[in-house]
Each structure stands twice: as structure tokens, then as C-alpha cells.
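Apart from one protein chain that is not included, each protein chain of the complex appears where it belongs.
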Amino acid sequence: MSTKPDKVGAVLVVGAGIAGIQASLDLAESGYYVYLVEKSPAIGGTMPMLDKTFPTNDCSMCILSPKLVECGRHLNVETITNSEVADIQGEPGNFKVTINKKARMVDPDKCTGCGSCAEECPVKVDDDFNQGLNKRKAIYKLYAQAYPNAYAIDTTRCLKIKKPKACGKCLEVCQANAIDHLMQDETLELQVGSVILCPGFEKYDVSQLWYYGYGKLPNVITSMEFERLLSASGPFGGHLQRPADGQEPKKIAWLQCVGSRNCRNEHGYCSSVCCMYAIKEAVIAKEHTKYPLDTAIFFMDMRTYGKDFEKYYDRARLENGVRFIRSRVFEVTDTFDDTGNCQIRYSNEDGTIVTEDFDLVVLSLGLEPPSGMVQLADKLGLELNKFNFCESPSLTGVGTSKPGIFVAGAFSGPRDIPETVMQASAAASDSAAVLADVRGTMTKAKEYPAEKDVAGEVIRTGVFICHCGINIGGVVNVPEVVAYAKTLPGVAFADEKLYACSQDTSAQIKEAIDQYGLNRVVVASCSPRTHEPMFQETLKEAGLNANLFEMTNIRDQCSWVHMQEPEKATAKAKDLVKMAIYKSALLEPIDGVTLDMNHDALVIGGGVAGITASLGLSKQGYKVYLVEKSAELGGIANQLRFGMRGEDLPSYISDLVAEVNADANIKVSTGVEITDVHGFVGNFETTLSSGDVIPHGVTIIATGAREYKPTEYLYGQNKNVMTLLELESLLANKDSKVTGAKNVVFVQCVGSRDAERPYCSRICCTKSVKQALKVKELNPNANVFVLYRDIRTYGFFEEMYREARNKGVIFVRYSADNKPVVEAGADSVKVTVTDHVLGIPIEINADIVGLAAAIVPDKDTNSKLSQFYKVPLNQEGFFLEAHMKLRPVDFGTDGVFMCGLAHGPKNLEENISQAKAAVGRACTVLAKQSISVEGKSAFVNERKCAGCGDCEAVCPAKAVQVDAIKKVAVVNEALCKGCGACASTCRCGAINVKGCTNQQLIAMIKAL
Amino acid sequence: MMKNPYLPLPMKLVKNFTETEDKLIHTFTLQFLSEEDEKSFPYMPGQFAELCVFGKGEAPFGIASSPTEPGFLKFSVAKVGTVSTALHMMEEGSIVGVRGPLGNYYPVDQFKGKNVVIIGGGFAFTTLRSLATYMMHPDRRGDFGKITVIYGARNPGLLLYKDELAAWEASPDIDLITTVDREAEGWNGRVGFIPAVTGEVAPSAENAHAIICGPPVMIKFTMPVLEKLGFTPETTIMSLENRMKCGIGMCGRCNVGGKYVCKDGPIFTRAQLNELPNEY
Amino acid sequence: MQAIAAQVKEAAKKLLEDKKVDLVVGFAEGSLPLRGTPFFARTPEEANQLTWNRGCENNLANFLRKREGKVAVVAKGCDVRSIVALTKENQIDRDNLYIIGVPCDGMVDRKKVGKLLGGKEVLEVVDQGDTIVLKGNGFAETAKLADLLHNSCIDCRYGNPVVYDELIGTLMPEKAEEDFAEIKAFEAKTTAERRAFMTEEFSKCIRCYACRNACPMCYCTECFVDCSQPEWIGKSAANVQDNILFQAVRVFHSAGRCADCGACERACPMGINLRLLTRKLVKDVKVLFNAEAGVSMDDKAAMATFAADDPEPFLVKE
Partner (left out) sequence: MIVSKKDIPNLLDKMIAEYEVIAPVKKDNFTVFKPVASGTDAVVGEGNTKLPAKELFFPQSEKLFSYSVTEEGTKLEAPMDDKKKVLFGVRPCDARSLKLLDNVFDNDKFQDPYYLTRRENTVMVGIGCNSPASTCFCTSVNSGPFDTSGLDLLLVDTGDAYVVELITEKGKALADQAGLTAASDADKTAAAAAKEAAVVTCQVNTDGLKAKLDVNFYDPIWERIHEKCLGCGACTYLCPTCHCFDIVDDAVDCTGCRVRNWDSCAFPLFTLHGSGHNPRTSNKERYRNRIMHKFKYFVDNFNEIGCVGCGRCIKNCPVNMDIRVVLENIRGSEARLDS
């Protein structure tokens, strides 16, 4: 064999949106070095622009920000901003990547992000981040929480770049000497083992559709503009107003499918996310106003197919009073009455044409593939689909046509954040699979000097007070605060710093620690959230325990909010500093805890998700126990014959089962159930009904789901009525029942979207359309009817819907309160449905009635596992993830993950993707040599503990339990997250969190 | 005008010394601010004083220095409560309040012409150091017979006053036996618990008094050894350590039976304690 | 009452004779008129001293925490509510506790008697059911029972024990939902008025902690007032603010756990209106979380549970 280049234990991630960030973190945590290449000057992608996120209404920035910080600070993620990939050469395991890096003109290592430069910069530029709703300067930071927390120069607009002598004001004010207008573009070359592409999406350019009036009518805006409008960090501080005239809108309309489901515009696909975001915007807008706000959404089909989305839609309609108007919009015009209002002319479902006036019209823009990728794809030979989205090979979830290159997020099709995050973890898993044997070869670990033992020493606190350029120093009298600090007990040294966070200051702090024998350090500057880890690093480098550090925020919480009252601000700064000093005197070193780690995994459920997960883990070199309740592997997929894209599933499944059975790393047990579970992450012990006890480090739950057995529509009473899964085998067998049928009827939402199961089963619309086409294929003369409530053929499945209509499948909408009626006839059944367009009942004598039955969880199994592993279920009995948006396959319980139908309805491709995601997440745990816990955990004073168990009840991490014999609470440090819920619940003051004890808090209060 | 027994005497902390390896015991050297102050504080070995950290409160500690060491007071304090913790954190040069001397003292007059066996365990060695230093003073050494000191700690790092122990080791005036509970690196001395070591050393009870201070278990197991050696309840002397506040027999918490440890103690003979309930 | 007393005695005797329990906690005749006193019977003979009268006002749950062995308790409605709450807090092992439930329509408030008699001393009492005859040196006054009951008894809706192993007497009809009128009146006052009221009321406090120690739910090994690291609160009774803080925190600590038995107020030698605070919290917990302490073995602790359908009117949206 010819010499193959050595594998490289690094991965290139292209695009630093949420997908890129997630993939990078998963890989870096799993033992791979990551190059994260981002075109813009900061990571974050689209999420920072969004206001709230559906369906939880969490603040987008708030949930993203911790990931930004983690990714930005990760030792094994090298973020390369202002850069694009020019070329990728090589093969899986060893690629050579060429990067074009644009000059930023600001050295991010020196820049402290203080913003003085932007204050001085005379050039105003439309702020792209805010959708041009306001201005920024030519030197700018993309958004407040951006990483790197550094400014960049807009080279096209900077005066000095155009004319070197023209300006230079920023240079004068930058006391960190970070700006260099002579910086040059660079070309970088990197060696990596695999590549993940997650360049995200672009929003549809609506100016092509003149009839919506965008650009002409000032009060027609895009959905992204509306997000910025709602955002507290947006151009209007979250005040809902019309950008054009500042008036508060009383009536707002959302127009759906702008740039989606529109084949005249080569945008025949559904953008998948617009229905939900429009509902969210309408609901949030209502919450923003103190007056009653009228909101209306003009739509064709409401596609709220995701987990918990249907309930969100129901609440918006029934509780929030958002109006939903099923319609076709013709045009938006001015009302021509000087109000600036807009008139929408549209037709109702029954064809009547109506107009209605609105103060503001929001266009729900569709998603487009990133334009820049076409060229690169061409160069790499990457297959794109007809819309220029990346074409993923069937049933790979995140594959591309090029081995070793993977895709995640909207580049392979429009998708929302949870699915994007899921794909990111899946891509991380797939990209690492080939690199398992070089895991850990390129990652770095930091070495620190031995820690000084400061126990019992007299307190010697060093206090560093930051000017933050002029941010603090311009308001607070910093020298006065320093002088004051020197008078406080235990303070051995106090000094002021221009930028406490700059590299040279860090060196000065270390020097001071050494010179003055400091054993506590207090920094008064900005937000601990962004800067505390950095200062703690400095302490560690100086040989002090990181927890001997205390920080107080005299910028955001003092100088910024009291800008007009410098004296009071100074007094407050003194108080804040005093509190920090008093607390610091009580700080004690906290040692991390290290526990042994079992590197084996348990996968529960032997369906496609479970098998895929097992194989994924095995490829990464981990031993897997796969347990299946039934006698054979394959799960519900054994009943499937065709994939959504026509794949031959029986052979796919049999290959999969063969592969897993042949894998020496995987021990398969069928016909067994879980009977008991003990332990926690890294140290689980699971007992099977066979009596075997499996020790393992992580668990992946993939218990699947089943098809609802309908009680309606004569199911089980009439042989002509069947579920889609039953119909599937007739179709596969080309059964005469199908080939001879005259009329075939599909009924949608059987057991879904009703009172008992208020969720959408997601896949049935597509499946029905697929089968309808199959019927047409086998029996072109048959009349095929699909009776539906909303057709939810999201993404590219929309194409299939169009094809079905083109091929004569008849779609008839019914409403929930007027369901079709199925009555038994002689050989056939009579189906009666009221047509919405005609408004009259239609009778169909159907030879086959295919019921799109709901996907229902196995409640018994799930609730048992829920108790065993201390993981929650939602009301329907599906497993509830740790966070709907950003932790879609994780649980609050560490080391337990999920995938597949156990999480909620989804199609096979999506299940595979999610299974891989679970592997990606599980590998971040398995890659650890041992479980090390930061140590800022809760601890119990057994003398004070009364054993009442309230801490146990409130602990979200299930880390506290009352010892049955000693009757005192016991903390499992491996599980404790240090959130403090227990400490604040404990009446006896018996449980405290290290680094934030009652005593420390009272010391702070008493300092005042 | 009667003397106000609640008012502390301000003294200057001139040394805050970390006495033990576990850093939990510090020895504080306090300097009188004036000669009058020093005159107002006549004390004897075995007495204690209330030390106060202004702003935190006061707590009683046995005086570790001897009246034969003028100008200063010494206290060795374990970090247990609010006051001791605050003391440990104090910078040299600070002002500390001292209220005393309080309580009775070792009956040194009775020891005259007799042999004295001092047995100490752990950090309860403070007033024993005072006693030994007092008796070893050249002006007084002749008053007493043989002085034997048996002193032990869990490990060598926890022994107090290591420099002085070394000096005593070399001195013909005193017979020092130090011991640690378990073998330890760098320790060439005796290994064993105090009761056992006391039995091995077997100091004669003939014309002798034994003074014993230490943790309750040590006392419990050493008592029978002393009895066996012939020490009577009358010649066995202990120092009690009940919780105290006022130090002057008023606040009510340190009583053992009708006796107040602060006022009537802390030094009791075994015979006296045998008459009292065991509430200590 | 006498009939019930006899049945209590019999029940206790039987339990002790049959060795079903090692101890029966109940009431014996006290040393003052209208006074029952907690009593611990360990033999059938001792059980003879058990009784039941209008002075059995103490909450016996207080004596049941972390007991060894099998114990029986003679328990009124409020005692049982506290027992239920304590069981859920691991302080009582229900398996080792035998509850002799006694429906209770109220105990007599000796403060009310004192007020009625204007300081004259009662030396003898005759319980006539709806009326009570109070006798002393040279007087005998008849009073309506209803006028002499503790306020907590008047407000009580759970005179019937919610859990028991054996019931003595007969269950009473259910009372109407209480209206918290005095709490609403207090809430309606201005902040300054409330502050003035509290300051006046708590200037009486002598920090003897009888309220705390009488409360079955106050069982911390170290109460926050006694804690020195950190020192949450000044120990001196001279500072009224500290007295108020003590009660405020105590009451918050009992939020969702307080069965409104009134033991704290009864124990207070200074006659402080403590139930004003405890009931404010009882009402708040009822309104905010639709929860009442100790009324069901299955309910979870109001303050340690989150339910998606908590009314939570206090959560303000942006």
C-alpha cells in the first residue's frame, strides 16, 4: 500500500454561527483541535440578532452568550475571524486548507473592547447587524457581547485607509495601542483531518417581489428588522415603534412565505422556520406593548411541526389572541391617507377578495443558501441541490458528496436552531469518527505552577481598580477609590489600571502577587461573566488558587448607570469595592474533584437511532452495550419500506443490523429491559432483566415510539381502513387492493393535534404525500384524495407536495371541528368531507382509507427510565431535553443523552442525524480521562443539617440526597452544578456553595 | 470607684506566628503599651485572659507566657470560632484587647521542694509551657525537685514551641519526653500515645505532683496510668476548659456544679473534680 | 369531653398493654385551671393519667420528631397537620407513629379568660359544653365557649384530623373556607402604618424564643438567630428591628409548612400577635401556590416544588 499521509487530529469548522460553535465545542471537548473560520469579525452568526427564541421565548443572546464565551476561551478552539476558506485539498484524515484572512486593522490581542475608538470615529455607517435601522462607526464591534471582544475597522469606510493623513482619531484615543491601519491581508494554510461546513444561510432578497412594497412603503419591514426592533439591545432599546416615523403601531400584519414555496421565483421549498418565528414575533410584540396590539398572520398552511410548536401556536391563537388568516396575499399598498399605513389586498380561502389596513407589515422572509458557497462547492466538487443548498447523501444526516467533509445547519436546507445544533453535534461525531486514533494528538492542556498554600495566612488582599479607558475613569474617581481601598482591612496593595484586562496588566498583577505576597485578589472593573475566567487564569499563573479571586463590576453597574453623577458613582464604586474586599477575606482555595470514569456506553433501544448511536460510539473507539426490549433489532423501521427520498429501507436496515452484530466493540442484548440504575455520570451501574449488571459511563436513550392505533374512522372494524404503516406494505407488495383501487383517501392528523395529543406528528403529511405519489405510480387512474388540516411538507418536501398536486392528487382541507366522516359501505367505505373552498360536503367511496396516525411514545418504558436516570418527560411522555434550543439531545442529568423518536416525532433521516448528535455529545464526556469537577459545589454542614430534604426536592441536577441512615443531606460533587438552589432553600443554613457561602454574602452586606 | 472587670487592656500584637504545620494554631505575642499596664496585669501560670478583637468579640485563652518573661503576653490560639479566626487574620501592629488575669493558677507554692510531672497533649500545652518556664527560671529552679515534661501530639508538625522544646531537650534542668501518635518522616523521637508513653516513662509519684492537660480521651486514658503510678487525686492537677463569657463568675455558663470554672478554676485537683458532676 | 378523655385513656392503655407502642404522647391534667399539660405515658398505669379537656392546647407534634421506637400520639387536627408536614420532611417516621386522632372544635384561650375577668384569678372551671363556668375567690361567671376559644381555633378548618390510625369521638361537619379578614385588613394598611404596628408589637419581644421552640416546624439544629458565622441578626432584644427580623425570617422559614396551629402565639409570654405574620404567609401560600401545609400526605412542599400551573401572579413579565 502506498504511503498515506498521517491523519491529523484537528478539524476545520467553517462558519461560526451556532452550528459552528456547537461543533467546535463538541470536538474540542472530545479531544480534537478545532480551527473555527468565520467571515465576519466576530463569532455568533444569526442568533445574536434574534430577540427571543421559540418555543420557550428565551432571550436569544442570553442563551447563546455562555457558548460564545466558552467557545472563545477554549484552549483547543482557534477562532480565525475575518477569514474565508479559499481551498481544501487532500483526503479524509488529512486535508490541506487555504484560508484568506482579511486585515482587521485592530489587534484583537491588544484591543480590550473598551469602545473609546468608536466614540471618536467620525464616520457613520449603516449598521448591518441592526439591519440598517441605525448607524454604527467605521471602527466597530459587531455587537456588545461579541467574541473576540475586539473592534474591527470597516476598511471600505475608514477615512484613514482612504487617505492616510485624513483622520486617525481612533489611534489617539486607543491607549492599548491596538489599532494598526497598515495591517495586511494574509493567507493561512492549515492541516486538518476533517471539515465541517456550517456557513448558515442568507435571508431572501425581497426587493425582487415588488408587490409587497418593501423599499417603497416605509412601514413594510422584514422579519429580521422586526427582530432588531424587539430586541432590548436593538436600535430602539426594545421599544416597539415604526422605524420610519417612531410611531407605536397598533396593528401589525405578518405575511408568510415571502421567498418561500414560490416556484416562480425558484424558491419552491418551504423555509421551515417562518411560521414559528412569525408567531413568536406576534406574541412577543403583544407582550411589549402596554396597549392592546392587533396582530394578524397571513398564511397558507401553518407549519408548526416541531416539538412543542403546535402548543405554541394554540396558545398564540387562543390565549394571546393572535389572528391567523388563511389567505393568499396579492399586494401591499399605501393607504394614501398620510398615515403611512399599509393596505393588504388578499383573497380568503373561499376566494373572496378583501382588504385590510395595518400600521406595520412584517415580511416573513425565507432562507436562502449562502451565496459565497457556490464557488467553493464548485472548487471542492461538492454537490449542491437545485436551490444551491448542500445535497446530503441519503440517510447520512450530515454527510456531503465529499468524504471527510460534513455539513450542519441551514446550508443543507432551511432549519431551526435545535435541528441546527443537533446537526452540529452529529457532524462533530461523524467528522471525528475517522480521527479516533489521533484523538488528543493536537489538543493542548495548560500547565500551571504549583499552587501556594495560603491556609492560615494573614489576609493580604491586592486590589486592582480599572479605568476601562474612560468607561469607568471618566465617571468614577478611580484614584480616590484606590486610596479608599488601601484603608480597608486586609488590603496589602491597591492600584489603578488603565485596562485591567490587558496582557501587560495581567503581568503586573502577577508581579504584585509575588512582590507583596498577596493571597487574595480583587478586581473592580466590568462583568465577571466575560472577564472573571481571565483574571482567574492570571491567579493560577501566579500560583494562587483561582478561587482566591473576587470581582466587582463598577462599569456596567456603576459608571455606566450613573454617568451624570460622578460623585455618587465614586461613592458607589467604593461600596462595591469594599464589599468585594470583605468577601475576599473569607475566600478559601477550592480544589477540583476528580473521579474515575468508565469509558463504556449503554444504548437503550435497538431501533435505527440506537443502532446508529452504537455504531457511532464504536467508531470512536468506545465499547457499547446495546439493549433492546424486543427480540430483534430494527425497531419501528422494520415496518418501513420506502424512505422519504425513495430509499430501499429493508435492505438499509438489514445492513445496519448486520453491521452492529458484527461489531466487536458492541455487545447487543435483545429481549431485555432495564430493571435498576445506580450512580451518575462516568459511574453508572445499570441492571438488566437478565440479571446482568452493566457498568458504564454514559447512557443514550433511544427507546423510540410507535404508531397510534386509531379508535376513529372505523379503524379495526373495516378492512379498507388502515394506518400508513399498514398501507406501506400493500404499496411495497404492489397489492391488488392498491392497483385495483378507484379511490384512495388519506386522512391526516389522526390522533395528532387534538385535545389528547396536542402535538403535530411531523412526518405524516410528507409520508401521505409520498404514499399518494406511490399510489399514482402504481395505479395512475386512481383518484387520490388527501384530507388535511395544514399540509406540513416542510423544507424540500414541499417539492413533493407540488409534484403530487401536479400529478392530480386532490387535497381537501377540513377543520378540526368538522372532521371527515367514514362510514362502512359494501366493498368500500364512504368518506364525507366538507370542502372549504366550495363549502359543501363531498362524498368519496374509498377503496382504501389511509390514516396518518400519530406517533406516540412508549409511556411505560419512558416513565420507568425517567425515574431510573432522573430525566424528565414532557406531558405527552416524550423525553424532555435539557434545553429546547441549545441542548436538544442532552438531559439535565449529566452523562445521559437521547435520540430518535423517544425525543419526539421525526423522520428517519432526522433520527439518524439525532443519533449521531447524541454520539457527538456523549463523546465529549467519554473523552475525559476522569471526571473533574470545578469544585464550586454545594457542601453540607452535617451538624446543622436537619435532613428535611428540601434541598433534594429543589436540586435540578439531582446532586443532593438525604442519607436515609444519617438523616443528613449528601452532595454528589460530580453532579453538582453549584447553582445554589439548595443553599437558598435551606432554612438551617446547613448547605452552602463553595465560593458563595452565606457567611461571605453576609460579610458583603455588612460591609455596607 | 470599683474596678470595672469588663474593660479590656489594649495591647499591641507584635507577632502573629504560625505555630503548627496545619496552620490552625497561631501564637500571638502581645506587648503592654505602658509600664502601668503591665503592673495592672500580675499573673501566674495557669491563669487565662479574655482576648478581644474589637468588632468581633472576646474569648478566653490560657496565658502561654510566664510572669518570668516581662513586657509581653503570649497566647497560642486554635482557629475555631469567630474571635479566634479574626485573631488569626490580624496583622502585626494591630491592637488587641486583653481582660484579666482571670481564674486561679497552678499551686506552685505547693510544688516547692517536690517533683513535678507535666503531661500535655496537642495544643493544650499552653499554660503548661507557662508553668515549666516559670519553674525553670534560674531564680526559682532551686525551689522545685525534678521536673519531667511528657508532651505529645498527633504528628511532629503539631507540636507547639518547637524551638523551646529543642532548648529543653538540651537542658539539664528539665527532663523532656516528646512523642507523636504515629511514625512520621523526619521524626526520630518516641512514637506512641501519651497514656502508653507515660506508663513507659513511669515518673515516680513519690513526693510528686502531676499536672495534666489535653484532649478528653487522652486524659481519660492517662488517669489510670497515673493512679497506677501512685499519684493520688490530691496530687493530680487538671485545667478545665468550659465555655466562658464573663470570666468573673457571673454569666453562668461555665459552672461545674456550684463551681465556676472561670472564677473558682480553671485549675482543679482530681480530688476536687471528683466532688463535682461531670459537666465539663 | 369527659367521654373522650375516657376513650383516650382506654385507647392508650390498650396500645401499651398490647405492646403496640412504647410510648403514648398525650395530655394530662395540668396544674392550673383550664390547663392540660403534655404527658408521656409508658405503662398502662401511666396511661390512666391521660385526659382530654379544653386546655389541651399544645401541639404535640413537637414531641414526635426523630423519636426512637414505636410511639402513639393523641392528636387534634392541628397536631396531625404538623405531623403530616414533619413526616414529609423526614422528621417523623410514619411507620413508627400511631395516631390517635381526636376531632377538635377548639381550645380555650386563657388570655381571653383573663381579659373577661379583668385580672381576677380563676381557680376552678366547669365545662358545660357550649358554656364554661369560671370560678374564683368570691365569684362564678358563665361564659360562652365560642367567646373564649383561641383565634387559631376559630379560624381552623381542619379540626378533623386529616390522617389517623384510630379516631376518638366523631368527625365534625366541614367549616367554610376562611376569609383571612384580619390579614386583608392588615394588608390594606399603608407601609408606614404596618411598620408602626410591627414596631409597637415587637417592642414587647424578649427574645425568649418560646414561639420558636413551641413551633413543631422550628427544628433546625442551629436556628439562624443563634448562628454566629454568619451572624444573620443581632442577638439583643433592645433593637426592635432585629426582633421584627427574627419573626419575619422565622415566618418565611415556615412558609408553606405552617399549619396555623397558633402554638407560637400561645407560647409567647408577652402576648405578641404572632399569628398576624404566620397567617399572612399561610394566606400568601394559599393564593400564590394553592397550597396548604399538612392537609395531605401526597402534596409536595409548596416552597420546594415547581408546578407548571402555579398561579404565580408575582412573576412579572417584561
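Labels for the chains are A, B and C, by order of writing; each one numbers its residues from 1.
Operating definition for what follows: a residue touches a chain if its C-beta (ideal position, glycine included) is under 8 Å from a C-beta of that chain, and two chains touch if they have at least 3 such contacts.
Predicted model only: the values in this text are computed from it and were never measured.
Among B:Ala49, B:Leu158, B:Leu176 or B:Cys246, exactly one should touch the missing chain; which is it?
B:Cys246
So which of C:Ala214, C:Ile244 or C:Ala259 would be touching the chain we can't see?
Only one of C:Ala214, C:Ile244 or C:Ala259 touches the chain omitted from view, namely C:Ala214.
Thinking of the whole complex, not just what is shown, which of B:Gly57, B:Gly157 or B:Pro233 touches the missing chain?
B:Gly57
Could you list which residues of chain C touch the chain missing from the display?
Against the missing chain, chain C presents residues 28-32, 35-40, 46, 49, 58, 62-63, 111, 114-115, 119, 121, 123, 137, 204, 206-210, 212-214, 222, 226, 234-239, 263, 266-267, 269-271.
Since one chain isn't shown, list which residues of chain B touch it in the complete complex.
Interface with the chain not displayed, on the chain B side: 1-8, 10, 52, 54-59, 80-81, 84, 95, 97, 216, 241-243, 245-246, 248-258, 263, 277, 279-280.
Convention: only the chains that are shown with their structure count from here on.
Out of A-C and A-B, which chain pair has the most contact pairs?
Between the two chain pairs, A-C has more contacting C-beta pairs.
If you average the CA atoms of chain A and of chain B, how many Å lie between those two points?
66
Please output the residue numbers of chain B that touch at least 2 other chains, ranges allowed.
Not one residue of chain B touches more than one other chain, so the list is empty.
Of all residues in chain B, which touch chain C in the complex?
For this pair, the touching residues of chain B are 81-82.
Considering the complex alone, what residue numbers of chain A touch chain C?
Interface residues on chain A, with respect to chain C: 287-288, 943-950, 953-954, 962, 967, 985, 987-990, 998-999, 1001-1003.
Chain B touches which residues of chain C in the complex?
Interface residues on the chain C side: 228-229, 231.
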